[in-house]
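My questions all concern the structure below.
Then we have chain A:
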Amino acid sequence: MKSIYEYYAKWIREGKLKVSSDWNKERKVKFTIQDPCQIVRKTFGDPIADDLRYVIGKVVGEENIIEMTPNKSNNYCCGGGGGFLQSGFTEARRAYGKVKFDQIMETGADYCITGCHNCHAQVHDIGHHFGGHYSTVHIWTLICLSLGVLGPNERAYLGDDLKDVNVFHPESEH
Partner candidate 1 sequence: MQKKTKLQSNGSVLVVGGGLGGIRAALDLAEARKDVILVDKAPCIGGLMTQLDRTFPTNNCDLCTVAPFTAKDSRGGHLDMRGLTTVTAVKGKEGNFTVSLMTAPRFVNVEKCTACGECQRKYPECVSFAPGLDPRAPTCMRYPKATPYAYVIDMAKCADKEGLKQCCPVGAIETDALPKVEEAQCGSIILAAGAALFDPSHLDYFGYAAQPDVVTSLEYERILSASGPTGGKLLRPSNGQPPKKVAWIQCVGSRGLQKGAGAYCSSACCMFALKEAMVTRERFDSEIETTIFYMDMRAFGKDYEKYLNRAKEQYGVRLVHSRPHDVLRPVGMDKLQILYTVDEAPKHITEEFDMVVLSTGFKMNEDVKKLAEDLAVELYADGFPKTDCFNAVATSVPGVYVCGTLQGGKDIPETMTQASAASCLAGAKVAVTPRPKAELPAVTPECAGSPRVGVLVTLCDHESTALDTTALVEYAKSIPHVVCAAAFEAACDPSSFDAVKAAILANGVNRVVVAGSSPRYELEKYQAMLAPVGINKYLIEVANIREQAAWVHAGEPAAANAKAKQLVAMAVAGVMAAKPLADHVVPANKNALVVGGGVTGMTAALELAGQGAKVCLVEKTAELGGVARNLVKTIEGGDVQALIADLVEKTTSHPNIKVFTATEIVDHSGQVGLFRTGLSVNGAYKEIEHGATILATGATPNQPQAFLLGENSRVCTQLDLQKVVNEQPKEVKKWKNVVMIQCVGSRDADNPNCSRLCCQSSIKNALAILKENPNARIFVLYRDLRTYGRFEEYYQKARELGVIFVRYSVDNPPKVEAAGHYANVTFTDVIMGRQVVVSADCVGLSTGFVASRKSNEALAKVFGLPLTDDGYFAEMHVKLRPVDMDKAGFFVAGCAHSPKVIAENLTQARAAASRAMTVLANDTLVQEAKFAHVDRARCAACLVCVRACPFDVPQITVDDKGLGRSYIDPVKCHGCGTCAAECPAKAIQLNQFEDVQILSSLDQLLAKVNA
Partner candidate 2 sequence: MITAERKPLEELLGYIAPYSRILLLGCNECVTVCAAGGRKEVGLLASALKMAARKSGKELQIVEHTLERQCDPEYVEEVASMVAQADAVVSMACGCGVQQMAMRYAKPVFPALNTKFMGGSERQGVWDERCAGCGNCLLGVTGGICPIARCAKRLMNGPCGGSANGVCEITPDVPCAWHLIWERLEELGQTEDYLEIIPAKDWKTAQGGGPRKIIREDLAE
(Lines give C-alpha, C1' and ligand atoms only; values in the text may rest on other atoms or scores of the structure.)
Protein backbone atom coordinates (compact mmCIF):
# COMPACT_ATOMS: atom_id res chain seq x y z
CA MET A 1 0.00 0.00 0.00
CA LYS A 2 1.49 3.33 -1.02
CA SER A 3 0.68 6.99 -0.97
CA ILE A 4 0.50 9.04 -4.16
CA TYR A 5 2.95 11.56 -2.63
CA GLU A 6 5.69 9.03 -3.04
CA TYR A 7 4.87 8.71 -6.70
CA TYR A 8 4.54 12.44 -7.24
CA ALA A 9 8.02 12.84 -5.83
CA LYS A 10 9.38 9.94 -7.84
CA TRP A 11 7.88 11.14 -11.07
CA ILE A 12 9.12 14.68 -10.53
CA ARG A 13 12.61 13.39 -9.82
CA GLU A 14 12.53 11.22 -12.88
CA GLY A 15 11.31 14.09 -14.95
CA LYS A 16 8.07 12.32 -15.84
CA LEU A 17 6.05 15.05 -14.20
CA LYS A 18 7.41 18.28 -15.51
CA VAL A 19 6.36 20.75 -12.87
CA SER A 20 7.82 24.19 -12.61
CA SER A 21 7.65 26.86 -9.97
CA ASP A 22 8.44 29.69 -12.36
CA TRP A 23 4.86 30.98 -12.10
CA ASN A 24 5.61 31.90 -8.48
CA LYS A 25 9.09 33.37 -8.94
CA GLU A 26 7.88 36.96 -9.16
CA ARG A 27 4.56 36.52 -7.38
CA LYS A 28 6.15 34.98 -4.29
CA VAL A 29 2.83 33.71 -2.98
CA LYS A 30 3.47 31.99 0.35
CA PHE A 31 2.32 28.48 1.20
CA THR A 32 2.24 26.48 4.37
CA ILE A 33 1.88 22.67 4.57
CA GLN A 34 -0.61 20.53 6.46
CA ASP A 35 0.58 17.01 7.36
CA PRO A 36 -2.43 14.68 7.22
CA CYS A 37 -2.51 12.39 10.23
CA GLN A 38 -3.39 9.15 8.42
CA ILE A 39 -0.65 9.50 5.85
CA VAL A 40 2.16 11.03 7.85
CA ARG A 41 2.03 10.34 11.59
CA LYS A 42 -0.02 7.21 11.54
CA THR A 43 1.46 5.46 8.54
CA PHE A 44 4.61 6.50 6.71
CA GLY A 45 6.11 9.03 9.07
CA ASP A 46 8.66 11.70 8.23
CA PRO A 47 9.81 10.14 4.95
CA ILE A 48 6.44 10.77 3.32
CA ALA A 49 6.30 14.24 4.82
CA ASP A 50 9.67 14.90 3.22
CA ASP A 51 8.39 13.63 -0.14
CA LEU A 52 5.42 15.95 0.13
CA ARG A 53 7.69 18.88 0.81
CA TYR A 54 9.92 17.98 -2.08
CA VAL A 55 6.91 18.01 -4.36
CA ILE A 56 5.60 21.27 -2.99
CA GLY A 57 9.01 22.84 -3.21
CA LYS A 58 9.21 21.95 -6.86
CA VAL A 59 5.71 23.24 -7.49
CA VAL A 60 5.70 26.56 -5.65
CA GLY A 61 9.39 27.15 -5.02
CA GLU A 62 11.15 26.14 -1.81
CA GLU A 63 11.67 29.72 -0.75
CA ASN A 64 7.92 30.24 -0.72
CA ILE A 65 7.21 27.58 1.88
CA ILE A 66 6.61 28.59 5.50
CA GLU A 67 6.48 25.61 7.85
CA MET A 68 4.00 25.34 10.68
CA THR A 69 5.29 24.53 14.13
CA PRO A 70 5.34 21.69 14.96
CA ASN A 71 5.39 19.85 11.68
CA LYS A 72 5.81 16.53 9.91
CA SER A 73 5.11 13.60 12.22
CA ASN A 74 4.65 15.98 15.09
CA ASN A 75 2.11 18.20 13.42
CA TYR A 76 -1.21 18.66 15.14
CA CYS A 77 -4.34 17.00 13.86
CA CYS A 78 -6.70 19.43 12.10
CA GLY A 79 -9.78 17.79 13.59
CA GLY A 80 -11.57 16.94 10.37
CA GLY A 81 -10.81 13.25 10.23
CA GLY A 82 -12.28 10.27 12.02
CA GLY A 83 -15.76 11.18 10.87
CA PHE A 84 -15.78 14.49 12.69
CA LEU A 85 -16.79 16.40 9.56
CA GLN A 86 -19.76 14.13 9.10
CA SER A 87 -20.59 13.78 12.75
CA GLY A 88 -22.78 16.78 13.22
CA PHE A 89 -20.82 18.02 16.22
CA THR A 90 -19.87 21.14 14.34
CA GLU A 91 -19.19 23.34 17.36
CA ALA A 92 -16.94 20.76 18.95
CA ARG A 93 -15.15 20.15 15.66
CA ARG A 94 -14.42 23.80 15.17
CA ALA A 95 -13.27 24.23 18.78
CA TYR A 96 -10.95 21.31 18.24
CA GLY A 97 -9.68 22.85 15.01
CA LYS A 98 -8.86 26.21 16.60
CA VAL A 99 -5.36 24.97 17.33
CA LYS A 100 -4.79 24.24 13.64
CA PHE A 101 -6.24 27.62 12.71
CA ASP A 102 -3.86 29.38 15.08
CA GLN A 103 -0.98 27.38 13.69
CA ILE A 104 -1.77 28.36 10.11
CA MET A 105 -2.35 31.98 11.00
CA GLU A 106 0.96 32.14 12.80
CA THR A 107 2.80 31.22 9.60
CA GLY A 108 1.29 34.20 7.83
CA ALA A 109 1.05 32.14 4.67
CA ASP A 110 -1.45 32.99 1.93
CA TYR A 111 -2.36 29.40 1.30
CA CYS A 112 -2.45 26.22 3.23
CA ILE A 113 -1.75 23.14 1.12
CA THR A 114 -3.73 20.16 2.27
CA GLY A 115 -3.00 16.76 0.79
CA CYS A 116 -6.14 15.15 2.09
CA HIS A 117 -9.83 15.89 1.44
CA ASN A 118 -10.81 15.76 5.06
CA CYS A 119 -8.03 18.14 5.99
CA HIS A 120 -9.03 20.36 3.11
CA ALA A 121 -12.64 20.59 4.20
CA GLN A 122 -11.75 21.20 7.82
CA VAL A 123 -8.97 23.70 7.21
CA HIS A 124 -11.21 25.59 4.80
CA ASP A 125 -14.11 25.59 7.23
CA ILE A 126 -12.17 26.75 10.25
CA GLY A 127 -10.51 29.38 8.11
CA HIS A 128 -13.91 30.87 7.36
CA HIS A 129 -15.35 30.32 10.81
CA PHE A 130 -12.54 31.99 12.68
CA GLY A 131 -11.98 34.65 10.05
CA GLY A 132 -8.61 33.71 8.62
CA HIS A 133 -6.89 35.37 5.69
CA TYR A 134 -5.64 32.23 4.05
CA SER A 135 -7.06 30.06 1.31
CA THR A 136 -7.02 26.31 1.36
CA VAL A 137 -5.82 24.42 -1.68
CA HIS A 138 -5.21 20.79 -2.52
CA ILE A 139 -1.82 19.62 -3.69
CA TRP A 140 -3.18 18.28 -6.96
CA THR A 141 -4.52 21.71 -7.81
CA LEU A 142 -1.09 23.22 -7.53
CA ILE A 143 0.61 20.41 -9.39
CA CYS A 144 -1.77 20.91 -12.25
CA LEU A 145 -1.31 24.64 -12.05
CA SER A 146 2.40 24.34 -12.26
CA LEU A 147 2.08 21.89 -15.10
CA GLY A 148 -0.12 24.36 -16.79
CA VAL A 149 -3.07 22.04 -17.06
CA LEU A 150 -5.43 23.52 -14.53
CA GLY A 151 -8.68 24.46 -16.23
CA PRO A 152 -10.91 27.46 -15.41
CA ASN A 153 -13.52 25.30 -13.67
CA GLU A 154 -11.03 23.70 -11.37
CA ARG A 155 -10.08 26.83 -9.52
CA ALA A 156 -12.85 27.08 -6.97
CA TYR A 157 -10.43 27.15 -4.08
CA LEU A 158 -7.80 29.40 -5.52
CA GLY A 159 -7.70 32.91 -4.24
CA ASP A 160 -8.16 35.89 -6.51
CA ASP A 161 -4.40 36.23 -6.79
CA LEU A 162 -4.11 32.92 -8.59
CA LYS A 163 -7.45 32.64 -10.37
CA ASP A 164 -6.03 33.72 -13.68
CA VAL A 165 -2.60 32.16 -13.50
CA ASN A 166 -1.75 29.61 -16.14
CA VAL A 167 -5.30 28.96 -17.09
CA PHE A 168 -5.54 26.00 -19.35
CA HIS A 169 -8.14 26.11 -22.05
CA PRO A 170 -8.07 22.69 -23.64
CA GLU A 171 -10.43 23.81 -26.35
CA SER A 172 -7.95 26.42 -27.43
CA GLU A 173 -4.90 24.17 -27.29
CA HIS A 174 -3.68 23.01 -30.64
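How were these candidates chosen? In short, all candidates are chains of the complex that A comes from, given by their letters.
Throughout what follows, a residue touches a chain if its C-beta (ideal position, glycine included) is under 8 Å from a C-beta of that chain, and two chains touch if they have at least 3 such contacts; residues count from 1.
The model shown is predicted, which means the values in this text are computed figures rather than measured ones.
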Single touching candidate for chain A, where 1 or 2 all sit in one complex: 1
For the chain A and candidate 1 complex, residues of the former touching the latter: 45, 69-70, 74, 76, 99
